[in-house]
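These notes are about the structure you will find just below.
Omission of a single protein chain aside, the complex is shown with its protein chains in their original locations.
Let's turn to chain A:
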């Protein structure tokens, strides 16, 4: 007993306790549900067996069931499109803005920080505001595009199956640009100025400097921003809830929203768990690559 007290006073005991406290919480409320999710994906779980612990195991039935549904393929493609287009556009716009705000002019840091106002807002409110901007009849976006002559006729952004997914993508890009920009700005600030000066002396123009200095020096940063972008985009749920609710007829549905719909609107909880398991596995894979790459950079 005395030894424990002594270790707590000036040894590893104190550190262990602090870490164990936080880790215990995470294991209980994140780790356990993670494992439980896996278990449920092999069980038949519905509204009636929800509260009981005795549920029949059905092997891979849930997996076959959900992946052979006719809508599964379309929703999978939507998820890929949603992540691919969002991440690419956030990166391109974020990078361009980061480069721009890197210039020396009064108020640059402050104005750049202002962009984070979008990022800090509750995503559901962002969705509400965008659904008003994108509204077909009275939406301001339609009006602006038509008055600039970019659009012949109104687009029903949220109810047209061909564009509904892109509407959510637009809102998601808006939401994600500031974070990309800030992280890339940090990388740009870390490139020593004398490299640019030397290149300028050697007669390299702006474009050449960008491709020979900026891009190679930013490689690690870009990798981090891309993997974080993929992770955050796969987490996006609130915008779907506020904008299209996956509709019309799954035209804008993605896996993370579908999983929730299956569990909480259709009460097919076992099937919903299957989607969760598949998605979480993918997210963890991306995160592992990201963590490994940043750690590598840390040591070097």
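Things to note:
Convention: a contact is a pair of C-beta atoms (placed from the backbone, for glycine too) under 8 Å apart; a residue touches a chain by one contact, two chains touch by 3 or more; residues count from 1.
The rule is short, and it goes like this: contacts and distances are computed from a predicted model.
Between the listed names "Carbohydrate ABC transporter permease", "Lipid-transfer protein", "2-hydroxyacyl-CoA dehydratase" or "MCP methyltransferase, CheR-type", the UniProt record for the complex's undisplayed chain reads "Carbohydrate ABC transporter permease".
Which of A:67, A:145 or A:241 touches the hidden chain is settled by the complete complex: it is A:241.
Looking at A:58, A:85, A:183 or A:199, the residue that reaches the missing chain in the full complex is A:183. Remark: the residues of chain A touching the chain excluded from display are 8-11, 14-15, 17-19, 21-23, 25-26, 28-34, 36-37, 40, 45, 50-51, 53, 97, 100-101, 103-108, 110-111, 113-118, 120-126, 128-133, 135, 137-138, 140, 143, 147, 174, 177, 179, 182-183, 185-186, 221, 224, 228, 231, 234-235, 237-238, 241-242, 245, 256-257, 259-260, 263-264, 269, 272-273, 275-276, 279-280, 283-284, 286-288, 291, 294, 298.
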